[in-house]
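Read the structure below first, then the notes.
Here the complex is missing one protein chain, while the rest keep their positions.
This part shows subunit A:
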């Protein structure tokens, strides 16, 4: 308690009032003492406790007015003085009806104010989310004969490749959506694709345990990376080194030297299928998400795991690294979590997508996309975890209702187009609504005050 320097009592009272206002709000104890009706205490109680019922609700008031008009015809009864308060009036209902609170005040004003004397630390103050334009469907490309399970966009942003359950890899023009090439060679579903930014190579992996390297100048397979014991579900290229990392149903991630095809490291430690895998240039250089519901961060030089993140309760099916921030997100059924990179510190949850989440993608504008196995799509603000849009994809005509499902997704290099591969055998291209402005599509966000569980 700081000592108030002795001044005039006036000043002291003012200072005290100011401080009280600061602590407890402007209205606290601010009662105009009405001398007409007794003591200050009564007046305060009237103000504080019966403020809401001072005037009747409009329905009752109307009824009462009618009754009063009827009564006024009879000369015997003289109207009671109105100032007594309407609660004890015999003609009307005796029940006290609370008036609705002032509009817009929410639960913050009046007696709903927290009674605690300490304030929350300012760190918990939630940051309002940025505005993002809503996304809408732009194009549906129907050419595959199976689920489209993998997508990859070329570095020059001219075309993208898709791999599907019909065992083919198709290359599409990104601008027009026209088919440019079909690559056959896999004998089962193609589960992973990557285009190298530093070589004319396309890498693909599939459930047939094969990892192939396609030369895009001749459109032929030039290398096989042989070694996985079961289906290969995901692959990633190292951004700086000539390395290829693949992971699959045998529960290990394998690091391959691109040129010599030798298996440099076998990153073993997961006890379930490696469902997704990301590679980045700084430690942890490899991040794997597995169906044993853990995320592992790997030290690529040593071939050991640096750390294990066990926050997820169900299998981690998707990972996404942010292009500019040193953070990444991981998704398991019903929950998406964001992590800070070198140490894997938990940053926040993206709450609300209650589905089996098959895929995640982030673009540079801090838009995170999550696609669910039941066709639900959610768009999130990366910084705050606010979901600004969510809807269900529609299966193409002629397909079953159950075939609405997002299997793969990627943003193109500009981040302005979202490409999704779906279970209805189509590829859909989404774009941001050009006409949308913060005024037409306001951010519907309210800070959550409740205690949160993580």
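What we mean here is this: contacts are C-beta pairs under 8 Å (C-beta built on N, C-alpha and C of every residue); 3 or more make two chains touch, one makes a residue touch a chain; residues count from 1.
In the analysis below, contacts and distances are computed from a predicted model.
**Q** Of the candidate names "tRNA (adenine(58)-N(1))-methyltransferase non-catalytic subunit TRM6", "Proteasome subunit alpha type", "Pre-mRNA-processing protein 45" or "Geranylgeranyl transferase type-2 subunit beta", which one corresponds to the UniProt protein name of the undepicted chain?
**A** "Pre-mRNA-processing protein 45"
**Q** Consider the whole complex, including the chain that is not shown, and state which of A:312, A:353, A:386 or A:417 touches that chain.
**A** A:312
**Q** Would you indicate which residue among A:68, A:221, A:347 or A:394 is in contact with the undisplayed chain?
**A** Final answer for the missing-chain contact: A:347.
**Q** Of the residues listed, A:65, A:229 or A:282, which one is in contact with the missing chain?
**A** Counting the whole complex, the residue in contact with the absent chain is A:282.
**Q** Among A:191, A:265, A:386 or A:428, which one is in touch with the chain left out?
**A** A:265
**Q** Name every residue on subunit A in touch with the hidden partner chain.
**A** Given the touch definition above, subunit A has residues 121, 123-124, 127, 240-241, 243, 255, 257, 260, 262-265, 281-283, 285, 294, 297, 300-302, 306-313, 324-327, 340, 342-349, 454 touching the missing chain.
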